[in-house]
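All protein chains but one are shown in place.
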Amino acid sequence: MSEEKHHIVPYRLYVIILLALLALTFSSIAITEIELGVYTVAGALLFAIIKSYLVLTYFMHLKYDKPYIKIMVLFVFAIFVVVLVITMLDYLYRV
Amino acid sequence: MEEHVHHVEHPDMYDPESSKIGMWLFIFTELLLFGGLFLVYAVYRYMNADAFHLAAEQLNTTIGAFNTVILLISSMTVAMATTALQKGHKKIAIGLVAVTFLIGVGFLINKWIEWGVKFDHGIWPGSEHMLETMSQGEILFFGLYFVMTGLHGVHIIVGMIIMGYAIRGLLNGKVNAERPSLLDNCGLYWHLVDLIWIFLFPLFYLIT
Amino acid sequence: MDSSEVTQASNFVEGVDKAFIVILGISFVFLIGLTVVMIYFVFKYNKKRNPKATQIKGSTTLEIIWTVVPFLLTMVMFYYGWAGWKPMQKAPEDAMEITVIGRMWNFTFEYENGKRTDTLFLPKDQAIKLNLLAMDVLHSLYIPAFRVKQDMVPGLENNSMWFEPQKEGVYELYCAEYCGLQHSYMYSYVKVMPEAAFTDWLVDTTQVANDVLESPTATGKRIMQNIGCFACHSLDGSKLVGPSFKGVWGTERTVKTGKEMRQVMADEEYIKSSIYDPNADLVDGFGKGLMLTYEGQLSEEDIGNIIEYLKTVK
Partner (left out) sequence: MPTTNAVNGSNYLTYQGKYKGLLGWILSTDHKRIGLLYLYSICVMFCVGVLLGLAMKFELLAPGKTIMDAQTYNATFTVHGVIMIFMVVIPGLPAVFGNLMMPIMIGAEDVAFPKLNLLSWWLYVLGVILVLCALIFGEGTPDTGWTFYAPYSFKTGTNLLPAIFGAFVLGFSSILTGLNFLVTIHRERCPGMKWTKLPLFVWTLYGTAWIQLLATPVVGITLVLVALERLFNIGVFDPALGGDPILYQHLFWIYSHPAVYIMILPAMGAISEIIPTFSQKHIFGYKAIIASTLSIAFVGYLVWGHHMFTAGMSGTAQYYFSLLTFIVSIPSAIKVFNWISTMYKGSINIQTPFYWAVSFIFVFMVGGLSGLVLGALAADIYVHDTAFVVAHFHYIVFGGTGFAFFAAIHYWFPKIFGRMYDTAWANIGWLVFTIGFLALYSPMFYLGMMGMPRRYYDYLPEFHGGNILSTFGSWIMVTGFIIILVNLIRSAKKGEPAEVNPWKSKTLEWTVPSPPPVLNFETEPFLTEEDGPYNYE
């Protein structure tokens, strides 16, 4: 097995990511205070997706990993979304 | 019986890449485990939009937000522990994992208080109060709330147990800059717990 | 399926059977063709006849052909499946509505004028819409001769199926979704009659009039038969899903109320609450949630008759 040297992530980057995450958290709380109807859900989820993107890439080091792990992660999320969409085909179209 | 006492100990098979993929694969199954619950949530939310709306207002956003914040911080500290170990700062690494552990305890205490308040109001799965005063949608909301945050809590506990092992490894030197896998995986798992909470928080506390 | 036996009993038979014929036809061609080719190869290229194999690694052309051709064939199959199914989706506006109540383990059919039966009577050549209600668990209404089947789901709104019977006769009607102990006995019959005969039958109230003249005991027994109590309760002392009715009246019953065990006398009040709120007092040794309330289905008067009958079951 070839020895790949791990990329050392500086502490500072982690702090920046945390601040970004906190900012996103508070803004998602803020926007749900406003009445946006259906968009509230969409908005809150959008923030959650951005947050999870940050966690995955930086905290979980996906940025520094080999591409195949990234592909796997994408694939797993994609499968879940597809399954969700197909299930909703039933509920959205019930008479 | 010379023949048979052949040495069969496996040679040291340490391979950080293997254990990393192994951990990721495990995380995938965890994601789909929660995925099933998110699916249930999505369907019932769609069917009972108004009731979910009403029920969510009964949850305490402040406690939820507080837990989100501390969980995010703990995610950072455990990630930093990896950096510390790579830089050879063993003591800092131990300290950071310990902080993460304590935050985990804090999260659970918070959750306990939150559930306790609900119980005091007569809200628990199958309680009479719920059956009598709530609509079907609200009952579903609280059913899912208890199941999903409960399962998440179980994962917090598992994550803390892994952290315990990581600290032990760091202390006795089995986990070191050359063999950081246990700490790395412990971090990955903790981030998974964080990731799930990132979705649970808006779905239960914010969508009001 | 045998066309001579159940020809065109409903408007869906043709579409469904066509789907079968198309799919089975294509399938048999492939099954027989491939089997013959395979056996031919096994003989032709046997080690004895062909000691040296010729190495062939594959052929892109062939791969494309045998991806595209089966794909097109399956789309043909899909089309016929869809075409036979499409008309089942929406009942015509003028369909006659009948409510079907499924419960462990019988069907009750309720007509627009309130008449209730345990056998489905239908007029020929008239669109029928069955509204499906399940009281306890999943059931499924299946009439093979009509090629229709639809699950009865507790709590599901707007659950219905429709068809148009086109041939007189008596057909079987089954419960096709597993629903517990007597699932295989949950069947009944469909009787398709000429329009006129059906109307006569429907408005015929003589039967009901007779009932009133009958003794309450006999009425009680008939009500219980129609609504299906005997699926769970025997008259001879043997234990089915529920306790036997033999000797219940006027004896001390050991029941569980909440978590408490207590003794109650089986009087009018007790029987009535056993039927309207069965899970309040659970008879010792029997499970919760099996018997469901009959409130709304049995009137106080019906229960009075049932009680009269139960008094006679010694």
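We just call them A, B and C in the order they show up, numbering each chain from 1.
Following the convention adopted for this analysis, a residue touches a chain if its C-beta (ideal position, glycine included) is under 8 Å from a C-beta of that chain, and two chains touch if they have at least 3 such contacts.
Since this is a predicted model, take the numbers as computed values, not measurements.
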Chains on display which the left-out chain touches in the complete complex: A, B, C
Given B:L140, B:M163, B:L188 or B:L206, the one touching the chain that is not displayed: B:L140
Positions on chain C contacted by the hidden chain, ascending: 1-2, 12, 15-16, 19-20, 23-24, 27, 30-31, 34-35, 37-39, 41-42, 45-47, 50-59, 62-63, 66-67, 70-71, 74-75, 77-78, 80-85, 88-89, 136-138, 140, 142, 144-145, 147-151, 153-156, 159, 172, 174-185, 187, 286-287, 289-290
Sites on chain B contacted by the missing partner chain, in the whole complex: 1, 3-6, 8, 10, 13, 15, 17-18, 21-22, 25-26, 28-30, 32-37, 39-40, 43-44, 47-48, 125-126, 131, 135-137, 139-140, 143-144, 146-147
Contacts of chain A with the absent chain, listed as residue ranges: 1, 76, 79, 82-83, 86-87, 89-95
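Methods note: only the chains that are shown with their structure count from here on.
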Chain B and chain C, separation of their C-alpha mean positions in angstrom: 46
Centroid spacing, where centroids are CA-atom means, of chain A and chain C in whole angstrom: 47
Centroid spacing, where centroids are CA-atom means, of chain A and chain B in whole angstrom: 16
Multi-chain contact sites of chain B, meaning residues that touch two or more partners: none
Where chain A touches two or more other chains at once, by residue number: none
Complex contacts: residues of chain A adjacent to chain B: 1, 4, 6, 8-11, 14-15, 17-18, 21-22, 25-26, 28-29, 32, 40-41, 44-45, 47-48, 51-52, 55-56, 58-60, 65, 69, 72-73, 76-77, 80, 83-84, 87-88, 91-92
Chain B - residues contacting chain A, complex: 15, 17, 20-21, 24, 28, 31-32, 35, 38-39, 42-43, 46-47, 61, 65, 68-69, 72-73, 75-76, 79-80, 82-83, 86-87, 180, 187-188, 191, 194-195, 198-199, 201-203, 206-208
